[in-house]
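Quick one: the structure is below, and I'll ask about it shortly.
The complex appears here without one of its protein chains, the remainder shown in place.
Letters A, B and C mark the chains in the order given here, with residues in each chain numbered from 1 onward.
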């Protein structure tokens, strides 16, 4: 396992492996092997040469440390790689060495290798997102009747259900997941353009070789090379950005619910998870903190990618060279967030009683809107608002239920009967369309899916 | 016209108007008017009250300066607005004043108002983008045979055609435009949730009123309120970010082509455009500079929006309050970039002769790849590479054509005949798949359009 | 008052005024007037001409709306301004019109005007920061003995004092304020370089005129023009970024303390502040939300500025044009944050009893570290940690004090006597160096001040 302590909170293990030296290098070699294969199939180079190249293109025989140093010196990954590969092929077969990297440019190898890594990243992310969606649906279903405080600007507000809250998390993550998959689909294409993006050195055979190459690599073949048109990758980065934002919102809510003073829910603990070196009692919001850290880091990375889109002519001076670490960091951060939230959602524990007692601790204040509406229908919104403001203050000051205070105000009792006042503070009776919304959110399809059906 | 000198390079006039005080205020009032209308239609409030509210909800009778100060004090646009509106309605009809903003929360007004502004922004952006696409298609068509230097890392590379270059600009902008429109479509929905997002104060009538409200405003009605799920807006910001990046890439290429030493093309001049206060002769890349400025600013704004997505519970503390100026700035910057590039593309002038002479000035060096491939086929890529490197140096040092230098090397002449060597440096003969790619790019449909057809 | 509803949460009124059209325009005219004055003083132009120019350079006679449109067209503020000014001067005196903007370039006017605005911004920011510092010192002093929960990862931790917490807010803001002032000092310099930054058109008189110009404007005169060296402005933007981050941290803490379930403190209310349109009882963290919104927006703006520093040769294509709205937005956002936190700190109310009861509600769990250390000294940190983890769980499960639970464990009672166990949970006895740190923080001088003293 490739460890990087400095990034230990910034990636999951599979995604650390994915962007490890062995993996990166193999992806570039896979490009070279597939190129040779495609060119042999289309009669551009001898099949025998292709065979040798394919056999040699194995990452474990290369020294990645030296390669990294050469890459920094060359300013591009492709050139040193091709040099080393050619040298290795030559030791097997001098003739074959002639055909290494035939007609391609170094960016072709680097970009396509990046795409190959992204292709492997997609199922890793998808799996966690599906776990998360499943768990959130279940959580929402299980808690459709679980009332809890609404909170606006972190202040108590009329009640919601945990079911609705979870459904809202679900729906935003679901939309972003669909966008992410669409962005992946668009990005999983070969880059193959040769020196200037015309495949000039392949004469009229450019498109034929390109299609064969895409076929070898099980990637799509785009209309044309995209060496300095980075919108597809940018789109993928953005999709990660939006998804991580939605995951961060969920993590934020949960970490707030886990505060000792709130204590409505907790993410799973377990060995080695969320303890404290000094406070043996603590159960920390570890999954939330990792997700929030990702949501903190990804926006700046997205900005870097977007500003790097301004790439000069047929190969950029800086914009392109900046991309690799950005893409890796964004995918890894998104992966940590997705995996963490999946784990949190699957082991999420809820304290329904505490949710209810947190409502009760507001002494009915959160139902002042309700009282205000009821009174407003009789006395006007404005007048009612004033009465309620005073009553709410009194209730808060005296720590008595709002309904009790209201029952002492003649303007109120002349309009609302005792039963109404008594029922005023039953959370279940003041949920409005919560369940309607919850169901709609859970069954919502992303815009993409909807469109298909029309 | 609302001027803001400090932002005079950051917005076009229609988009400055769009986010002016009158326009913002009217959008919020339109929400309140439509809400009253919808609630009258659904029997929630009296039609008479709705009529008064609708009549009063006209921006020109409000003092926006006072309102702005009140908003800062209140920390939200909706509360002061509703207060002032209620006061104004009361002067007409005390009864009607009871029903202003019935069942809604201040965020409902602010968010839906923002959406109403975005709805007006879309056609402004679309018009310029369509002008741009049309001009780029024409430019590409007109220059399918116009050869020019390819340039990688800003160094001369094998030739491309201006037609291909313009087609690549077109295709990336086209993809992003489609994404932008899809993002708009998804965003043009009402926000209506009441205090906690359950529409509790409307009892069971929440969805009915919501649908009527959406209908009144000619917006769509979402599955549920989205008060702290900002992914749709985030998605729109990102679409603007990617589009502006693609526009910036085009602007970058053109500004490089406009350098005196390159002089291959120019954006249109004309009165008041691009002169210099000190240098009367200059024709500056004004449209490009405005577009590049937008491409510089938007990524940071996108990052701010994305990091602001982490909004607490049912209304955020900071994340939400940060959104308005970000959204306005992103839309305006995108608009400046689109309008500028449309103007640039429509009046773009090309100096084909200079393009050719810039190729010739390289003394054939850019065809060394070609020579390398031809020789490589006989001697191997590696050996050929070395020969060519030496020949290229000699050609450059002696300022003689590469083909002349090659014609003096026995290893070369033994493999390539005179005719081949002579034809080596004809750009038209070394364009590979340029025209194939160009056509594919121009006829390319975005992934979205493609999907529909399947 | 120049209102901009869309930015009503993003600026205070004085800073809105500062970047208003009148103000921006006057700053540019001030440059032109001072330039004429300086050139008259140095004998470059006739004093009579300078007099006319100074008289005409009054913002209120200009049409800023037309000017804004011309600026967008010209791509730079200076050229249209100079044209209009020259026209106006000519109507007074044709001879004087010859000398408008003599030897300067449009960027000189625009950059120096921006600096003049920044000069006015500094005291506005400083005043609020000094209010804030004073209030925080007082708050810290008043609460040096006020114990409250420490909270790590938003979980209860050993106690701190509010005095220490406020001192830490103070010290970080104090450091950043000093940096901000240092950054201002460095930035308050004229920009004056002429077309290419050599003042060529002034012959050998460049420096003399530059010094006179600086003198007229009460700005410093730099070593050389800084047309494409934007590090000083960047430094100022960064200082705002760091300061806003520190203000945001304070706002975050307070908004968390204001949660109903925590209820340890509140920012001031008052008319029009922090109410809710639907919930009459609420007292919202308005100042915190505005500050957090600023802390959300500024980092992206800083990133935009930094990436825009890469400006080409002697005047940038995009980087420079992007600056004005970024600088205005950063200064305004910093100003909102500073003013909001000053108001919050000055009217901050503290509920000491609630702070104590929140400590008690943890049943002593937060003293488990303490117990762990005491036991650790006897049994080893590791063994103690395990005992405490079990005891803490039991205490939490049974809602009994940790000390009670511990008193039942033989390994504990064999090491710690009754008195020790009883005193274990007195917050005042477990504050370590809190007061030492608090005093050091309050008396801390910024690194800059320290250096001077050495």
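Please note the rule applied: a residue touches a chain if its C-beta (ideal position, glycine included) is under 8 Å from a C-beta of that chain, and two chains touch if they have at least 3 such contacts.
Just so it is clear, the structure is predicted and the values come from calculations on it, not from any experiment.
Given that one chain is not shown, what are the shown chains it touches?
A, B, C
Among C:71, C:100 or C:166, which residue is in contact with the omitted chain in the full complex?
C:100
From the list A:140, A:155 or A:291, pick the residue that touches the absent chain.
Here the residue in touch with the unshown chain is A:291.
With respect to the chain omitted from the figure, which of C:116, C:160, C:290 or C:350 is a touching residue?
Going through C:116, C:160, C:290 or C:350 one by one, C:160 is the residue touching the chain not shown.
Please pick, from C:176, C:191, C:260 or C:362, the residue that touches the omitted chain in the full complex.
Going through C:176, C:191, C:260 or C:362 one by one, C:176 is the residue touching the chain not shown.
Go through subunit A and note every residue touching the omitted chain.
Interface residues of subunit A facing the absent chain: 1-13, 16, 19, 21, 24-25, 64-65, 67-80, 82, 101, 104-106, 194-195, 201, 248, 251, 255, 272-279, 284-297, 299-305, 307-308, 316-322, 324-326, 328-329, 336.
In the whole complex, what residues of subunit B lie against the chain that is missing from view?
On the subunit B side, contact with the omitted chain comes from 149, 151-158, 255-256, 258-262, 275-276, 278-285, 289, 299-300, 303, 307, 358, 361-362, 365-366, 368-369, 372, 385-386, 388-389, 392-393, 395-396, 402.
For review purposes, identify every residue of subunit C that touches the missing chain, sorted by number.
Spelled out for subunit C, the touching residues are 86, 90, 94-95, 97-103, 105, 150-154, 157-160, 164-165, 167-168, 171-172, 175-176, 179, 182, 185-186, 194-204, 206-207, 210, 223-226, 228-232, 234-235, 238-239, 241-242, 244-246, 248-249, 251-253, 256, 292, 295-296, 298-300, 302-307, 309-317, 369-370, 373, 376-377, 379-383, 430-434, 436-438, 440-441, 444, 447-448, 451-452.
Keep in mind that, in the parts below, only the chains that are shown with their structure count from here on.
Please state the rotation angle, between 0 and 180 degrees and to the nearest 5, that superposes the Cα atoms of subunit A on subunit B.
With C-alpha atoms aligned, the rotation comes to 180 degrees.
Could you classify the subunit A-subunit C contact as same or different, where same means more than half of all interface residue numbers appear on both copies?
same
From the C-alpha centre of subunit A to that of subunit B, how far is it in Å?
Distance between chain centres, rounded to whole Å: 23 Å.
Return the residues of subunit A touching two or more other chains; collapse runs of consecutive numbers into ranges.
Counting only residues that touch two or more other chains, subunit A contributes 151-154, 157-158, 256, 299-300, 303, 307, 369.
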